[in-house]
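Here's the structure, in structure tokens; my notes come after.
Removed: one protein chain of the complex. Kept in place: all other protein chains.
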Amino acid sequence: MPQTPDTNRGLGHGASLWIADYGSPYEAYHYAVSDVLVWKRTEYQTMGVVRSPLFGKALILDGKWQSCTADEFLYHEPLVHPAMILHGAPKRVAILGGGEGATAREVLRWHSVERVVMIDIDGQVVNECRRHLDEMHQGAFDDPRLELIIGDAVDWLKTVDERFDVVISDLSEPVEQGPSFRLFTREYFAETRRVLEPRGIFVLQAGSVSPVDITLHARLIRTLAAVFEHVRPFSSAVPSFAQPWGFALASSLPLDPLPDPDAVDTIVAECINGPLEMLDGEAFIGLFMVPAHIRRAIDREHTVYTLEQPPTTYTGETR
Amino acid sequence: MPQTPDTNRGLGHGASLWIADYGSPYEAYHYAVSDVLVWKRTEYQTMGVVRSPLFGKALILDGKWQSCTADEFLYHEPLVHPAMILHGAPKRVAILGGGEGATAREVLRWHSVERVVMIDIDGQVVNECRRHLDEMHQGAFDDPRLELIIGDAVDWLKTVDERFDVVISDLSEPVEQGPSFRLFTREYFAETRRVLEPRGIFVLQAGSVSPVDITLHARLIRTLAAVFEHVRPFSSAVPSFAQPWGFALASSLPLDPLPDPDAVDTIVAECINGPLEMLDGEAFIGLFMVPAHIRRAIDREHTVYTLEQPPTTYTGETR
Amino acid sequence: MPQTPDTNRGLGHGASLWIADYGSPYEAYHYAVSDVLVWKRTEYQTMGVVRSPLFGKALILDGKWQSCTADEFLYHEPLVHPAMILHGAPKRVAILGGGEGATAREVLRWHSVERVVMIDIDGQVVNECRRHLDEMHQGAFDDPRLELIIGDAVDWLKTVDERFDVVISDLSEPVEQGPSFRLFTREYFAETRRVLEPRGIFVLQAGSVSPVDITLHARLIRTLAAVFEHVRPFSSAVPSFAQPWGFALASSLPLDPLPDPDAVDTIVAECINGPLEMLDGEAFIGLFMVPAHIRRAIDREHTVYTLEQPPTTYTGETR
Partner (left out) sequence: MPQTPDTNRGLGHGASLWIADYGSPYEAYHYAVSDVLVWKRTEYQTMGVVRSPLFGKALILDGKWQSCTADEFLYHEPLVHPAMILHGAPKRVAILGGGEGATAREVLRWHSVERVVMIDIDGQVVNECRRHLDEMHQGAFDDPRLELIIGDAVDWLKTVDERFDVVISDLSEPVEQGPSFRLFTREYFAETRRVLEPRGIFVLQAGSVSPVDITLHARLIRTLAAVFEHVRPFSSAVPSFAQPWGFALASSLPLDPLPDPDAVDTIVAECINGPLEMLDGEAFIGLFMVPAHIRRAIDREHTVYTLEQPPTTYTGETR
């Protein structure tokens, strides 16, 4: 086991295991890995929990970065709280996906919440996150209000009788070969609408809003608008995603006007357990102030994703 | 000149020249380069203008990504227009740095602007940008209102007698070894204040606002606050920087309340030549709605950069 | 043009332009680039001449490393001299490819050589190498014994009437889509044989001999053996190729026994102008002492490349 003199001692490159995340064949974000807590093949994917010197612990699925302890709040707080705040007093919440448990964690902060159903397809991912990512779930899996269903959200959506105040789509990979692409189509947005209470709100992570990669986001907004009377896109900058990330709210009832910052601050103080990291009244307004180029990209888009024409890999339509 | 069978044809990896931008020893953003328009050593640095399949043409200084045609508007519009809008009718504007000419381009859109002084230390960079990056400058260097000074902004600031409505700091590298670190200290912020009209506004690019790299930003805000009565931080997500970017306005006069979106839309329509890409009334509000964790990071910070204790490399204090 | 504090000053990563050479999707060799001397699109390919802090000046074609001044002698001396030495007194030599001029340089060292014909398809590559890689060609292009033909070696081989003592195949990319894949088939090896003098020797670069990537090499040896009575594989370790490289001699006449080291030293001293870098009698013997696993890989292989079944990209047959 020979070795040339180690040129890197003290330079930080001693940690020479890296995650290389190819956003496209033309760009890759490389994150150094200092420790591998778990790396295994599950029934559905390869999963890893690794430690990054910069970003803390991170979940990796099929070799792609999912979220990390250093900045996951910039994803999970916007994913959860705006929908909950606009609803006002959500009691029953469904989470599609969300394996890390961080989405459930934010939902369970709400005093009004009585029941959370989380449906994730990969029980091994959930178990390993539960074991290795307590900073993410913070005990959410032990909360008696949470029912965890290991199963396919596609099947669950079609058969469930219950109705929810908020449904949160926290899924990865809306691609043809992926397990979840159907959940990004008009047909399944209609199924989601079916399981919402009349005043219910649907929120989903909705892809990058980078100007070089915005087609998926724009089409998801168009697809939502084919099903719901009211849709609001918004976005949050998540550094470890290396690009600003889009979300969308959808409902049968109007989603405007937005409450003013003071009203949001009051709701946060009274309805939510513990302080939030990024979200307060001011930040809430900021999330919804969509830059003009994003609104124009959505306006110009007319494609609606259907089961016949679902999202595909970017080498096809989405670029 | 042998070669193994080309495994990459059609996979996008044919372009195997890459810019590797190490934000730290623990993360690197890699951009594929399909063409090198210019690569040369100037008196001050190594400069390149390259083409990226994803991000268009980009300027590289000392091997580090500066800006690119695909998303530079997400940097240059926030850098220029909020200060101009808050002023209302700027006539004289100074730009420290700004070699690509894109900052000057945005300034010169304003009908009220009568004179722009741009001071950049590296005439070769300016010349090559002028030659290869017309998408960036769009003829700004030929506008008779622009005076281009090739020189050190440090010297210029200390000796100039003129007064300006807006001063824009578009400088790179506030590090000890860099040419510009002094321009990020209390002493030079005071010099900048000296060259402002009484109602004048100073704006500067102010570093990353990523939660893992926010110290520089927080200290710059603190340093501005040691010199100016009123300071407002704001931020914009620039995908090719791989992280949200911070800015700051500073003035002797109050910078609030912000105009409402309709008022901003009116100003943009009446005072600015041609449509903007990202900025309108809604986006303007969004820029200033700072997430709570950034405000807290600034509140917690007490260090002020001075000539004796200037910004240094991140391996020292800034992390 | 903002920038975070430069973390890399003095760490060697200041040179953050890199060549990333993907030998396969599973391995890549990254070379830092400190200067780009030329980067342009020719009629046939994208070419670059870059400077590497470690490997000197290098030629890059279609984004792939070809050769560099620091170790090209480990490729070009084995490519040229063994065939010439075994011939003894070569007068007329043909070079297929060889754009850098380094193969011609080695051939022209031979006092016996009266005429060299070099056929390269890309005149712009040859011109830029002539201009920027004088360390490689060392004036070979100005030697009156050299005739440079810019054209397709496929056509030249089919039409030329002349006969040669040595023919050297210094071509890249024996892949279906590449310009040269036909020159690696039985049919064109037969054409090559046609242009050889009866005692003539054909030598070609013949791919990697790494155990994980040896199929191309083994099939080329088998294909040569389908045309020539006598074939000898050999190899040389070229560090900038990141793997040991294979070659082959082929002839109608026996290629053994090898001359002993002293005889080679005498030939080198008497027949060749100037000292060689790596080759003398001892090294000559070493080139031909093929490790057992390579001989076994050749023995096990039975595929012969033809125009109907030429070499293809590795994702197909060659792995």
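A, B and C are the chain letters, set down in written order, and residue numbers restart from 1 in every chain.
The rule we apply is simple: a contact is a pair of C-beta atoms (placed from the backbone, for glycine too) under 8 Å apart; a residue touches a chain by one contact, two chains touch by 3 or more.
None of these values were measured; they are calculated from a predicted model.
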Cross-chain touch to the chain not pictured, restricted to C:D35, C:D134 or C:D280, is C:D280
Residue of A:V80, A:I121 or A:L216 in touch with the missing chain, whole complex considered | A:L216
Pick from A:D35, A:E114 or A:E229: which residue touches the chain that isn't shown?
-> A:D35
Specify the residue from the set C:D71, C:E106 or C:E187 that touches the hidden chain.
-> C:D71
Residues on chain A facing the left-out chain by the touch rule are 1-9, 11, 13-25, 30, 33, 35-36, 39, 41, 46, 48, 59-64, 66-67, 75, 97-100, 170-175, 177-178, 205, 207-208, 213, 216, 241, 245, 311-315, 318
For the chain that got dropped from the picture, name the residues of chain C it touches.
-> 11-13, 15, 20, 24-32, 52-55, 70-71, 73-74, 208, 210-213, 235, 237, 239, 242-244, 276-280, 282-293, 295
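Simple rule for what comes next: only the chains that are shown with their structure count from here on.
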Could you put a whole-Å number on the gap between the CA centroids of chain A and chain B?
-> 31
Take the average of all CA coordinates in chain A, do the same for chain C, and state the distance between these two points in whole angstrom.
-> 52
Among chain A residues, those touching two or more other chains are 11
